[in-house]
Each structure stands twice: as structure tokens, then as C-alpha cells.
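Here the complex is missing a single protein chain, while all its other protein chains stay put.
Chain nomenclature is as follows: A and B, assigned in order of appearance, with residue numbering initiated at 1 for each chain independently.
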Amino acid sequence: MPGPFTLGQIASRLGGRLVGDAATLIRQVGSLEHAAGGQISFFNSRKYLAQLSGTHAAAVILAPEDEKLTGLPRIVVAQPYAYFARVSQLFNPLTQQAPGVHPQASIAPGVKLGERVSIGAGCVVGEGCSIGDDSCLYPRVVLYPGCSIGKRVILHSGVVIGADGFGIAPEEDGRGAVGWVKIPQIGSVRIGDEVEIGANSTIDRGAIDDTVIEDGVKMDNQVQVGHNCRIGAHTAIAGCAGIAGSTHIGKHCIIGGAAMIQGHIRIADHVTVSGGTTITRSIEQAGTYTSIFPFEEHKSWTRTAVLLRNLDDLFERIKKLERKGPAE
Amino acid sequence: MPGPFTLGQIASRLGGRLVGDAATLIRQVGSLEHAAGGQISFFNSRKYLAQLSGTHAAAVILAPEDEKLTGLPRIVVAQPYAYFARVSQLFNPLTQQAPGVHPQASIAPGVKLGERVSIGAGCVVGEGCSIGDDSCLYPRVVLYPGCSIGKRVILHSGVVIGADGFGIAPEEDGRGAVGWVKIPQIGSVRIGDEVEIGANSTIDRGAIDDTVIEDGVKMDNQVQVGHNCRIGAHTAIAGCAGIAGSTHIGKHCIIGGAAMIQGHIRIADHVTVSGGTTITRSIEQAGTYTSIFPFEEHKSWTRTAVLLRNLDDLFERIKKLERKGPAE
Partner (left out) sequence: MPGPFTLGQIASRLGGRLVGDAATLIRQVGSLEHAAGGQISFFNSRKYLAQLSGTHAAAVILAPEDEKLTGLPRIVVAQPYAYFARVSQLFNPLTQQAPGVHPQASIAPGVKLGERVSIGAGCVVGEGCSIGDDSCLYPRVVLYPGCSIGKRVILHSGVVIGADGFGIAPEEDGRGAVGWVKIPQIGSVRIGDEVEIGANSTIDRGAIDDTVIEDGVKMDNQVQVGHNCRIGAHTAIAGCAGIAGSTHIGKHCIIGGAAMIQGHIRIADHVTVSGGTTITRSIEQAGTYTSIFPFEEHKSWTRTAVLLRNLDDLFERIKKLERKGPAE
């Protein structure tokens, strides 16, 4: 574990304006609520004012407009949360796994590994894959043949990259559906630099062309990305989201948890999709988009659901009322 | 396989009032529909009256109010389904895996294993983890470093405990979003006693403090629990549900399949969330909550969807009609 560092050393390494005792010794980061001596915390929102007042943190990172809210030694910066992240990186390694290939991993011949790559127990890396410098595959990641992974990529346990996309063609005879013909999935997956993919997420190989995850994309757990998708640089995708095949998402988008984006559509840059939202057609304008049925106590919901099915009737009744007109 | 037992032996061991031949020999449990000779079944709902009449079960477990519905040997108890579960446990081991560590598992040095722990092939247990007595990890479970698992816990295949939470801080320069800074996830995961977690579910480690799963929690497959969540004792979470980070769920809750609970909220004890429901804010009252868009034949749905987008207009038109007033 690196450190300790004084507050002054932190500010001189990462920037920010120091207020208070520069010699304050910092050993680790902590939350406002539970920080103990020697820990530095951050303050980001006035919602947590009570926690700021009561904190046992040794120092706090906060924004200029909040500077006067505490008498503790502090670092004042425009973006306290991002700064806190960098401070935490000083004290804590970005991955918990040493470089090298675990003896219980299975690496096919001809795989290209960069420097300081870390591959955990039970990983399986198929023929023709390449993995860039400083990337980390936690235990039990599978790369199907031919996938390329950039530098400083983190793949969490259970991730599967390059399984066959869901490519099946319906076959009929004169009387209707007979079954499905599998379309060999001969594209691959290309993942850029500084991508992180959460546990048990899956990214399918392309049907003919490749599936592409651009630099800096961050995905949470149990995300599914279909074949031939392209996810733009620095887009973040929260847990349980699903992106159906051939959809292209722009750069700097935020896709909320359990959001579902249908196939063959285009999402512009800087789009936010709320958690639990289903996107059924392309979005051309930056902005935030939502489609959540507001939850209610079950009995009220039952009533709302019935009324919703009868909206049609409601419109008809209003039309009727309108037609009666002022003459009556 | 334990047994056989007579009906009398079962009742004397597990309680309940025996009606009929105590010597009836029971070898296994079965469903009313498919039970064969020597099998005991249960009856729980008048919906299954026809199946009760036609059953080939040797004996039936049922409630006092249903006692007269069959002439078969029977055990009469207040909670037939829970009793049936206990009878089934008499005949069937709770896990299908013998105690011991499989030679193809990878256990880091310093891991603390309780007595009679069972760890299947391909499991990976990181440094500093502890696993309580009589717990079972089916093949291919991963515990990241530092996680603690209670007693009599069952973790199904593909479960990942303690992967990094989705902690990323946005970074901007003067012109807008630049990218994300990873926040090292230095908390851990603590799982209580008698917890069961379904296949391919994921529970993330805390950002700073720990993620906590209390005693007796039961989770189905493909459930995702974000960092710093706390799931209260004896809460049951059905398949594909997702709980976003820092959310606390009370005790004795039931979270339906594919439900999605947003981050940083509080759910009281004894709350039921219906399957397919999205919870977007805290719930302070016990009760059942729902947010499902009622499904319809596609054409009707198309109409409903358009009308829904025009609700605003509808309200305006009604206001207009109301303003005309009785004077006209």
C-alpha cells in the first residue's frame, strides 16, 4: 500500500488549492460518514452537510463555493469527485491482481500479450487474440478467438467477449415457420484503450464486420452488447443494460441501469438514457430520455392500468363532449 | 439418498397432525400431477383441486381447512408448503456437492475455510476471504479478495462476489466532458448466514465502506447488487433484478423478477416490489408496489402509446370544456 502522504504532497502532485495544515498526514481515503483519523474525504453536495459537520476525516476535498463550510484542512478544486478519485488512486492500486499469467489460465498459441498484462485463474484466451499493455483480466474471463483488447483495459470476472452474435435466419416452407438457420458469426470484437467491463457482461462478435468498443468506455456488471454494435468513446453503461445488435451509440453517452436499447438504431453523442428506459428508435439530439412507468401502491396501479387500456375510450368521450359545442 | 420413512416417522420428526395409515411408506416427494407410489405431495390452493382428486401420491400435506378434500393418508399443518420443504429436505441433500476443495479450484493463501465447506471445480477465492461452516460454492464461483461469507451459504455457479463497484467520476475541461476517472473500490462484501445466491449473480464490493447482505437473504439467478447496498435479513430477490449502488433494502422484502431499484434510495421492511417494476425513489411504508405497463396486442398498444404521449393535450381539452361552464 503506497503512502502516507501529507496534504501538501497530495496538492503539489495533483493540484488544487490547499487550505489549512499542509503537514496533515493522509493514509487513506474514507467516506464523510465513516472516515477515521488519517483519512481524506470529499464533499460534493449540500445534501451531506450534516455528515460534513460530524465527520472524523482528517481533511476534505471540496469546491470553492463550499470552502467555508468546514474548518478542516482541505483541498479546494473545481471537481472534487474527480479529484477524490485521483487521490484514491494514489493510495490504492487500480487492480487487485499482479501482472502475469495464472497457471490455471488457458492461453491459446499465438496470442499476443502486451507488457505487464495480468490474467487471472480460469481465464481462457482464444487463438489470435491480442491484449494491450497493463490490461487486467480477472479470473474466469473468456475471450473467443480473434478478439483484440487495448491497453489499460480491465475485464472483470465472468466477462465473455466474442461469443457468437444472435444471428439466425427464419426458414419457412409453404405452410409457415420451420425453424432457424444459424448464420456463422465471422466478425470479431475490437476493444479500445482504458475500457472497463463489469462482471458477467457479454459482448458478442460481429456477424460479418466487427463489434467495436471505443476508448474509455466504462460498463458495469451484466451488460449485454449485441453483434455489430459500436459504443462511442467515453460512454458509460450501468448494470443490466442491454444493447441489441447493430446499434451505434455515440461518444460521452450515459446509459442507465437496466436500460434496453433496441437493435439497428443510432444514438447521438452526449445522450443520457435514464435507468429502466426502453429506447425503440434513433435519437439524434443530445439530451436525457426516459420511459419509466411511474410506480404506485399496487391497488392504485391496478386502477391506472385499467384506465390506460381505456385511454382510447377517454379520447372518444372528450371528442363527443367537444362536438356538443357551445350551441347547447 | 436418505429414507424411506413412514408417514408416522415424518410427523413425529417434523410435527403436524397425521390422518390415515401411519405406516404408509414414503420414499420421496412428488408433484400432485406426477407423483408415483411412495411419494408425498402437498396441496396449497383450490386451483389444484382436480390434480388432488387424480393424484397417485401415497400421502398429501395440507391445511386444516382442506383436510376433508382427500381420503389419502395425510399430514395436516398450518403451512403446508413450508412443511413440504422440510419433508423434501429429509429425503434430499440441500446441496449436490460433497464437502472439500476441488483440485481445480484456486484458493489464495490465507483464506479461512470453516468446517465442511464445499468448493467446486473452477472456483477462485481471493486473498483474505473467509467462508463459514457448511457453505457450498458450486463450480466457477469467484470471490475477489477480502470478502467474507457466512455459514450454510450456497453460491451457485458463475456467481461473482466483490468485483469493483461502478465507481467512476466524470472529468471535464472548460469545453465539456473529457472522460471518467476510476475510483478504486476499497470496501468489501460481507454476506451473512443462510444466504443463497443464484447462478451468474453479481455483488459488487463497496467503494469505501462494505456492501452487506444480511442473514437469510435469498437471491435468484442473474441478480445484480451494486456497491454499498445493504440487503436486509430474509429478503428474497427474484431473477434478473438489479439493485443500483448505495441502496438499502429492508428486512423480509420480496423483490420480483427483473425489478430494477435505482441507487441511493431506502426501502422499508416488508415491502414487495412486483416483477418488472422500476423503483425510482424511497419507499417508507410496507406494502406492494408496481409499475408495469399493461401489455396489449401490438396494434392496440401502438394506439395507447400515441395517446399517452398526448395526455397533456387531453388534460388541456378537459380544462377547456370545464371552463365553458354551466352558463352555456
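What we mean here is this: a residue touches a chain if its C-beta (ideal position, glycine included) is under 8 Å from a C-beta of that chain, and two chains touch if they have at least 3 such contacts.
What you see is a predicted model; the values in this text were computed from it and never measured.
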item	value
Option touching the unshown chain, where B:Gly30, B:Gly132 or B:Gly206 are the choices	B:Gly30
Contact residue for the chain not shown (choose from B:Gln9, B:Gln51, B:Ser130 or B:Ser157)	B:Ser157
Option from B:Leu52, B:Ala238, B:Ile267 or B:Ile283 whose C-beta touches the chain left out	B:Ala238
Touch list for chain A against the chain that is not drawn	104, 106, 122, 124, 126, 140, 142, 144-145, 158, 160, 163-164, 166-172, 176-184, 186, 200, 202, 204, 207-209, 222, 224, 226, 240, 242, 244, 260, 262-263, 272, 274, 277-280, 287-294, 296, 300, 303-304, 307-308, 314, 317-318, 321, 324, 328
On chain B, residues whose C-beta touches the chain left out of the figure	28-31, 33-34, 79, 81-82, 84-86, 88-89, 91-94, 96, 102, 104, 120-122, 138-140, 154, 156-158, 194, 196, 198-200, 216, 218, 220-222, 233-234, 236, 238-240, 252, 257-258, 270, 275-276, 292-298, 301-302, 305-306, 308-309, 311-312, 314-315, 318, 321-322, 326, 328
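As a convention for this text, only the chains that are shown with their structure count from here on.
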item	value
Cα superposition of chain A on its sequence copy chain B - rotation in ° rounded to nearest 5	120
Interchain centroid distance [CA atoms averaged], chain A/chain B, Å	25
